[in-house]
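Note that one protein chain of the assembly has been removed; the remaining protein chains are unaltered in position.
We just call them A, B and C in the order they show up, numbering each chain from 1.
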Amino acid sequence: MRNSFEKTRASRALLLVFVCSLLLLIVSFSTSVSAQADNDSDTPADSILALAAPAPATDLKAFDTDNDHGHSITIEWTLSADDGAGANSVISYRIMKSESPDGPFDSVGLVPLGATSHVNSSAIDKNSEGYFSDNTDYYYRVEAMTTNAALFSSSEIVGPVQSSGQWFNAGLVPVLIAILIFTILTMIFVQLAKKGMDLYVRPLAGIEAVDEAIGRATEMGRPILYVLGLGSAADIATIASFTILGRVAKKVAEYQTELNVPCYDPIVMAVAQEVVKSAFIDAGRPEAYKDDIVHFITNSQFAYVGAVNGIIMRDLPATNVYMGKFFAESLILAETGAAAGSIQIAGTDEIPQIPFFFVACDYTLIGEELFAASAYLGREPELLGSLKAQDYAKAVLLASAIIGILLINIFPDFGETFKSWFEVID
Amino acid sequence: MEMISIWIAAILTLGIFSFLYKDNPLYKACEALFVGVSAAYWAIVFYFDNIYKKFYEGAVTAEEPDYFLWIGAILGLLFLTRLVPKIGWVSRWPMALIVGATAGLWMVGYFVSNAMNQIGNTISNIIARDELTGAIAWGETFGTMVILVGVVSGLVYFFFSKEHKGVFGATAKVGTWFLMVTFGASFGYTVMSRMSLLIGRVDFLLGDWLGILR
Amino acid sequence: MNFFSKLMQLDRRWVYLLLVIVCLTAYYSDFTVPTIVEDETKAIYDFIEALEPGEIIFVAVDYDPSSQAELHPMTYALVEHAFRKDLKVIFTALSQNGPGMVDQAIRDITDSLKLPKTYNGIFYEGKDIVNGIDYTFLGYKPYYAIVITAMGQDYRILFPSDYYGTPLDSIPMMRRVHNYDDIAIVVDISSGSITDAWISYGQGKFDFPLALGLTGVMTAQYYPFLQSKQVMGLMGGLLGAAQYEQLADNPGLAKDGMRVQLPAHLLIILFILIGNVGYLATRYKERKV
Partner (left out) sequence: MKRQIPLVIVFVFGTLMVIQYFVPHENSEIVKGFLLDWIVIIGIFALALGLWSLVQVSIDKINSRKENWEYPLVTLISLTVMIFFGFTSHAEDASWWGYFLAIAVLLAALWMLAQGLMGNAANRNVKSLSALGLVIVFSLLAIFDGSWEFKFYTAEGLTNQMFVHFFDYIMIPLQATMFALLAFFITSASYRAFRARNLLATLLLISALIVMLRFTPGPWGEYLAKTSSWVMNVPNLAAQRAIVIGIGLGIVATALKVILGIERGYMGKG
């Protein structure tokens, strides 16, 4: 099933061959019947068997599959002379495997005509069907099959061959290099920033609004609602949101405003409690922290939204902050917040939801801006330094895209190679 | 029984819709009910799937118990130390494990799928040719050029550490145009699916409940 | 306060009331909106149509009741088509409330397949769809990225038994079926980010043909994957489902829904226009002053 498009094409072709051979059979049968009328000595069975065994597949090779977890051997061969040409009688290849060159050989796979390779692999689990162990000798042969199950021909036997798992995926070298460059860039800029390099960052309206919004809440004597979204602690957007929550909570504690953080995921709740608690301690007001500032509601999307809607309509928060992963509920929350007259600041990396936040909220952080927000709010040189590194990485990618396009239009061959470095499949 | 159930469902449906007029006791009751039932439902499913099937059957009653699962359980217990203020800081260890492991897990994966592959897709022949005649297909060529301009200017918009002025600023501005067009289009595209949701409920109220389907 | 500024600050509740009226009127009227079939949908239909009887397709039902109005029509159209073509189907539900959706879909589709029917001029006998022979429902497991990766090795790793508790090895159609290599295509019908995992952790790692059925909101986001050939076909929202129904000559839920769509859309456009007329008029006045 490596390539099912080919498979369907192949199966169509298979059908065609099947129909053709059927026709051939009928024709030969009828001619033999008419021949029989002329000459009784010729039997129909003979003339069916008159179809010769096909030419075998040749140049068989078997080797350990590259860049994998082991338990996998790739077999390659050259098509039988009767596959798509010659007698055109081959309909499939059967891959046979044995632990000894003398057999017995067992079938481990069947591929349609026209195929020149097969990967014989098994799961890691010892109890799975077809399991075979690494570092054991195996022998293979390939049988070219015809419509008649008894009529096939074997290739020569190859082996011994062993499978083994690799400790490095050589196909991922470009990724490794890119990640290393990124890491080094980050480290360099963090060091430079620590040494006092002046780092400019362009203004982000959504971030500047946060301070103002907390002040506004204090003046109005109304709470601030912070929604972490539906992500789990295993989403980077949620981790970014924790950082923003930390900054917001610290300011909230300083201004002595009320804060409400309803949660969707229990782990997120626990982490958020920790974040808010530390922020209150940092702000010098540990006594103001209560565990019910950050509370769990339910792990069901719309029940959660229903409850948050209720909070918005009943508590009328001065400011609603939505940061993290959001799905369909984005617009429900944002429209309810707008109806309640709250100032709304949103940020998410869920691309389909960005337009809704953008339309219904006062400020929206678009995609990457969410991840940059913590650096903006903290203004710590280390974080600003890593933002700079991020920009350099962006510049490198942008330059690669432009160079790649130039290459592919001027030197197509080299351009394709260049392009392939970026098209990694892990 | 069926009758009562459908009536309940219909009342709950109307209760939620009543929120559109204003917050009211019926909505509040629906909301409270919804929170309770859904939290319980999820807890039950989670119990049977994970606590029981995964952990109990895997690490306790299995013929070859998977002792590594016990490490998970110990980490879980550490997590519960939050409830005891004095040693609560220990609960940060499992948190650190989750955050660290997921950061590492996503880091390379996202880099490959979001950054490298997308750049790879952007690298293509600008001049599109008709497959049969080999003549230049102007429409498609224009399209690939617009895509290129959009990707470049969009990315330029996301630069944080360079002031948006001069040529750079102008490019970023073009980027925002592209963003606006995209946002508008996605919004417009979504209207239909939102209407289908309403149709679904109307179907229920008029068809199943009132039974006056066309 | 003049007329235009009043127009601009129309209470939202009037907007809602009008929407209800328009929807109800359209719901009770009787006209059909013609559907133009797009290539993205046709690609999926053609692929399924070309499969041989007995081949297995994998349908991931990754939505819950909240999106059923939009995505059920797709599941119904596609699975019914597959069963009529004598294909076998493996279902999973990787969203929390998904199992209920699969259950319901199987029940309804089984019922409708009992009746003989003619599609695109070809007559099909009614038939009984049997669990374990025609389909298998693996069930739900949390942490979809992990589930999708594990299924690349063997379905049995995380689903030793199916949703109903039968061990996979004793299910006839699953005996020789282990992972993505044994199926023809994965169709992910989804309302959330599970689709991303199917693309990066499923298709990206195991290289199977992947078709998507998405809510209208998500559709725009996945065009890049269509272009990069990571996704072979895509159905977007009710419109996509209506197109599939049209191709399969089996008008159903989606076609019904399309009738309300048009007037509702026109109403929204009307509101946008009213809002803008009000806005421009007040601005014009302000300038004059």
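As a working rule, a residue touches a chain if its C-beta (ideal position, glycine included) is under 8 Å from a C-beta of that chain, and two chains touch if they have at least 3 such contacts.
Worth saying up front: this structure is predicted, and the values here are computed from it rather than measured.
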Exercise. Can you work out which residue in B:Val84, B:Ile127 or B:Val181 touches the chain that's missing from view?
Key: B:Val181
Quiz item: Which chain C residues would touch the chain omitted from the figure, given the whole complex?
Solution: 10, 12, 15-16, 19, 33-36, 38, 64-69, 97, 100, 142-143, 146, 219-221, 223-224, 227, 239, 258, 261-262, 264-269, 271-272, 274-276, 279-280
Exercise. Go through chain B and note every residue touching the omitted chain.
Key: 5-6, 8-10, 12-13, 16-17, 19-20, 28-41, 43-48, 50-52, 54-55, 68-69, 71-73, 75-77, 79-80, 82-83, 89, 92-111, 113-115, 118-119, 121-122, 143, 146-151, 153-155, 157-158, 175-191, 194-195, 197-198, 200-201, 204
Practice problem: In the full complex, which bits of chain A touch the chain not displayed? Write them out. | Solution: 67-71, 124, 165-169, 172, 175-176, 179, 182-183, 186-187, 190, 234, 236-237, 239-240, 242-247, 250, 263, 265-267, 269-271, 274-279, 282, 291-292, 295-303, 305-306, 314, 328, 331-332, 334-336, 338, 349, 351, 354, 356, 359-360, 366-368, 370-372, 374, 378, 382-383, 386-387, 389-390, 393-394, 397, 426
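The rule is simple: only the chains that are shown with their structure count from here on.
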Quiz item: Between chain pairs A-C and A-B, which one is joined by a greater number of C-beta pairs in contact?
Solution: A-B
Quiz prompt | Contacts with two or more other chains, residues of chain B listed in rising order | solution = 42, 109, 112, 117, 121, 182, 186, 190
Quiz prompt | chain A residues counted as touching two or more neighbouring chains | solution = 299-300, 302, 352, 426
Quiz item: chain C touches which residues of chain A in the complex?
Solution: 1-5, 7-8, 11-12, 123-125, 128-130, 299-302, 325, 327-328, 339, 350-353, 425-426
Practice problem: Spell out the part of chain B that touches chain C in their complex, as residue ranges. | Solution: 20-21, 42, 45-46, 49-50, 109, 112-113, 117-118, 121, 182, 185-186, 189-203, 206, 214
Exercise. Could you please specify the touching residues of chain C with respect to chain A in the complex?
Key: 12, 47, 50-52, 64, 66-67, 96-97, 153-154, 156-157, 176, 178-185, 191-193, 204-205, 207-209, 215, 217-218, 220-221, 232
